[in-house]
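A short write-up of the structure that comes next.
Just one protein chain is left out here, and the rest sit where they should.
Chain nomenclature is as follows: A and B, assigned in order of appearance, with residue numbering initiated at 1 for each chain independently.
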Amino acid sequence: MPIITLTTDFGLADSYVAAMKGVILGIAPQAVVIDITHQIAPQNVREAAYVLRTALPYFPPATIHVVVVDPGVGSARRPIAARAGEGFLVGPDNGVFTYALPAGQPAACVHLDKPDYWLAQISRTFHGRDIFSPVAAHLANGVPLQALGSSIDDPVRFEMQPPRREPDGSLHGQVIHVDRFGNLVSNLPGGWLAGRIWTVRIAGRQIIGPSLAYAEVAPGQLLTLVSSEATLEVAVRDGSATERLGVAAGEPIEAWPRAM
Amino acid sequence: MPIITLTTDFGLADSYVAAMKGVILGIAPQAVVIDITHQIAPQNVREAAYVLRTALPYFPPATIHVVVVDPGVGSARRPIAARAGEGFLVGPDNGVFTYALPAGQPAACVHLDKPDYWLAQISRTFHGRDIFSPVAAHLANGVPLQALGSSIDDPVRFEMQPPRREPDGSLHGQVIHVDRFGNLVSNLPGGWLAGRIWTVRIAGRQIIGPSLAYAEVAPGQLLTLVSSEATLEVAVRDGSATERLGVAAGEPIEAWPRAM
Partner (left out) sequence: MPIITLTTDFGLADSYVAAMKGVILGIAPQAVVIDITHQIAPQNVREAAYVLRTALPYFPPATIHVVVVDPGVGSARRPIAARAGEGFLVGPDNGVFTYALPAGQPAACVHLDKPDYWLAQISRTFHGRDIFSPVAAHLANGVPLQALGSSIDDPVRFEMQPPRREPDGSLHGQVIHVDRFGNLVSNLPGGWLAGRIWTVRIAGRQIIGPSLAYAEVAPGQLLTLVSSEATLEVAVRDGSATERLGVAAGEPIEAWPRAM
């Protein structure tokens, strides 16, 4: 049973997500549709790209991932689909697959320009229902990627500010996601901090770490640890680091090796 | 695999929705249960009717739609089920199927009065779990509609104020839904506006349109366009029209043809 995941900024109060599922099951009744999230902040393409990145490695390789965070719907932005390993990506060509289709790696990618694989009526504002859902369902049914559109080799990718290591041993990155608990997830790889103790600096505060678990500190205390995404995270035990520090995604974070 | 959809005002924090799914899967293990939404405003039967209407056309014809927005639960209001095309509707008889069972069209409809098809224990406050879910599951298993209750021909429908065209060419309707993005969805059919330019009046503002896509105007700008439901919509690009204009469902909206 092919798996199709959905990541959108539609929320759950309207019928938008359900309409997509109805379209998919009408074309591919055997598909299993799994929500990644529908609570991407409206039009926040970068957040969608990040959330998709964190979910991708945990799905079977043949999964089809549909992302509809699409502020340019109805304009000249292209609808695209791409092969990613044994699976597929389907969505608008606006950078939402920046992590999933890394630059420098060859990827089969098509501009979805074959209306035979869309709904008969195409709205100007809801390609998630009218183009991306039917295309994903046809992929689930075994239609080859190349049948769905013309090959392209220039999918849009947004620029990323990679984390860096300075000659003095310090590490410099930024918060790239705030989760539901208020944990601040950074882009500093946990592996860079292995084997020694660090002073982490964020928002004028200094935290010695990383700790090994939330429970290592007292309730309400600030700590750092290596997150479930294997990057450095700043948290408050049984509390919210984003509230405590008053910072959000984009905030700089540094780690300095402590003298032994 | 039969599809059963759920539309309720239960929210997602309690176990109400899960209890319904458990009951359904216990009776019809092969059913695929799809959420339309559980975030209908509490007891808002009209909103539920509208959201169901927008989802219905996108599901396979044999789908069974269950709606539980049921302020009269435990009172004399009837539990009902009805045939809708190849599929079925199941829920309280309070107008929630006003759009799905249009007046003037014959429809097979029953008063659910056969407890053999309910849970053994019936609570006073949760017929969604105790009556509607088991009935939907039995329908999925092929039990005929007529076995589930006595035929009725007077399901409750609420009055609708239809949009109208005046002899001077002006169009008069109202906002019937505000979606998660703050877009104001009206009941003015998009087809009425085809082929010319209009001045749309709402909340003391005038907007020239309709535009063809959100991206046709600058970020933050007010626009009108034909929505994904094929009716006239008022939106703010990358923003919220309901916040900008301070209006909600029920707000009058007019469109006047512009002199060429």
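Throughout what follows, a contact is a pair of C-beta atoms (placed from the backbone, for glycine too) under 8 Å apart; a residue touches a chain by one contact, two chains touch by 3 or more.
Keep in mind that what you see is a predicted model, and the values were worked out from it rather than measured.
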### Message
Just to verify: which one of B:3, B:73 or B:175 makes contact with the chain not shown?
### Response
B:73
#### Entry: Contact set of subunit A toward the excluded chain (per top definition)
1, 3, 5, 12, 32, 34-39, 51-52, 54-55, 58-60, 63, 179-181, 212-216, 225-228, 230, 233, 237-238
### Summary
On subunit B, the omitted chain is touched by residues 10-16, 18-23, 25-26, 29-30, 33, 42-43, 71-75, 77, 123-126, 129-130
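Going forward, only the chains that are shown with their structure count from here on.
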#### Entry: Interchain centroid distance [CA atoms averaged], subunit A/subunit B, Å
31
